[in-house]
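Removed from the display is one protein chain of the complex; every other protein chain stays in position.
Chain IDs A and B follow the sequence of writing; residue 1 opens each chain.
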Amino acid sequence: MPDLQSGRTIDAALCGELRDQLRGTGPLVQCITNSVVTNITANILLAVGAAPAMVDIVGEAGPFAGVANGLLCNTGTPLPEHRDAMREAAAAAGEAGTPWVLDPVAIGALPHRTKLAFDLVALRPTAIRGNPSEILALAGGTGGRGVDSTDAPEAALDAARGLAERSGAVVAVSGATDLITDGRRVVRVTGGDPMLTRVIGTGCSLGALVAAFLGSGSEEVTPLEAVTAAHALMSVAGEQAAGVGPGSFAVALLDALDAIDGTALAECARVTEN
Amino acid sequence: MPDLQSGRTIDAALCGELRDQLRGTGPLVQCITNSVVTNITANILLAVGAAPAMVDIVGEAGPFAGVANGLLCNTGTPLPEHRDAMREAAAAAGEAGTPWVLDPVAIGALPHRTKLAFDLVALRPTAIRGNPSEILALAGGTGGRGVDSTDAPEAALDAARGLAERSGAVVAVSGATDLITDGRRVVRVTGGDPMLTRVIGTGCSLGALVAAFLGSGSEEVTPLEAVTAAHALMSVAGEQAAGVGPGSFAVALLDALDAIDGTALAECARVTEN
Partner (left out) sequence: MPDLQSGRTIDAALCGELRDQLRGTGPLVQCITNSVVTNITANILLAVGAAPAMVDIVGEAGPFAGVANGLLCNTGTPLPEHRDAMREAAAAAGEAGTPWVLDPVAIGALPHRTKLAFDLVALRPTAIRGNPSEILALAGGTGGRGVDSTDAPEAALDAARGLAERSGAVVAVSGATDLITDGRRVVRVTGGDPMLTRVIGTGCSLGALVAAFLGSGSEEVTPLEAVTAAHALMSVAGEQAAGVGPGSFAVALLDALDAIDGTALAECARVTEN
């Protein structure tokens, strides 16, 4: 029984609307992310029309989270300073009402980032985005090898739903078909291209894109809708950039993320709920 | 009343001459810069014919600053170790006579980098490069939101002039028209392309380019001339790379910075003084 707030149909047309809203508002997105992907993350945010700010040190991360429109906490390469900065920023975001995203990169067996991710879940992120292995690990299962996903998204559906219910976050599981759930509703985004897994940082940047969509919507936009729109945009951009080698693909992906407007996204996105 | 040293006309022809001088000397440029832009900064230095060296830790940054031809201190993502390394390097550069550049990224409200930037100004940088908000903040005003500039360069002219007089540095304010002043003379560089603001690190890399020009000129080249030439080169390269999406633009920008020689720069740069 859908309530008023979450009852709107989530489809390609709505994703297109939210995509134009993002470009119109130009949200300021704070990223505390790993050293491998800072550059592509910032460029992807700029390409879609958001403003990146990598404010990631103790004493600055918290205050900034209070004024940013969205925040990403990504657990890859987490120096002690960055772990503390994430805790500080997440707490400040919660107090200020800034929507924020947890991307639990490669958690499971690695101790520091796994503990960090669980601590961050307790601070109630607005959304959690990961591959199936990471979502399974965060939901209490076991992790995969590094950032690779060794499980299919559908295998993580129950875990994602449980994690969403327990944490209050929208949980997104990335794969050939992305699964996005708020614990009750489940939306699927199909598309993308295998080449997205051959360029480093497209998944991590998707986490930043989720923060951008969360930070750009008007009040009636639910987190489930915003998270879905982010996945739809990356998915369509991946398709449009495909057909070339990995170096050319990374370039074409940025061009596509810039070029795709609401109309194009509404036409091309494949979003279904059931 | 221009003195002998600073009396030479600063125009496109002189910028062209300095551009060839840079390629001829291949200056070694030490960069202590933020984690988002290390890669593009190094690639931009290599593209123009300089040699980058990101020596950014305590105990190494100082000794290296004594042998480098130029140094950049950029306040983005400043870990405690990097803050200390910048102080060490700036002091050593001052002692050794190595020209150095301060890029006060996103200072104003953020406490650690703002204190750092003020400390570095007291160590007397050869040049300071920032957007209007950053220069206003460093001159005693208030900062902007992140690395975006919310003020036009002309609004920061008086602040830049005062900062130059007080610090002894050439101060450059980046925008559609760049303002560069040594406190008495004011040079304007017009051109570039809005796409320069859609790729992360072009501004930060411009700071490194300033250090490269400062470190490659012969003795009769003034800092005002060197800083102007750096802005002219980036501006013309931005124009030549324009007309494509942000991913393609970043690639074309590096190609253009490599391709533009002194003759091309002298032809295309728009540099005026008044």
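A few comments on the model shown:
Here, a residue touches a chain if its C-beta (ideal position, glycine included) is under 8 Å from a C-beta of that chain, and two chains touch if they have at least 3 such contacts.
This is a predicted model, so every value here is computed, not measured.
Among A:P78, A:P99, A:P125 or A:G191, only A:P78 touches the chain left out of the display. Considering the full assembly, B:A250 is the residue among B:L18, B:M195 or B:A250 that touches the omitted chain.
Taking the complete complex into account, B:T38 is the one of B:Q21, B:T38 or B:T202 that touches the chain left out.
Residues of subunit B that touch the chain left out of view are 28, 35, 38-39, 42-43, 46-47, 51-57, 59-60, 63-64, 67, 79, 81, 250-256, 258-259.
Residues 34-37, 39-40, 76-80, 106, 109-113, 145-148, 197-201, 244-248, 250-251 of subunit A touch the missing chain (whole complex, contact as defined above).
In the analysis below, only the chains that are shown with their structure count from here on.
Remark: subunit A and subunit B have CA centroids separated by 34 Å (rounded to whole angstrom).
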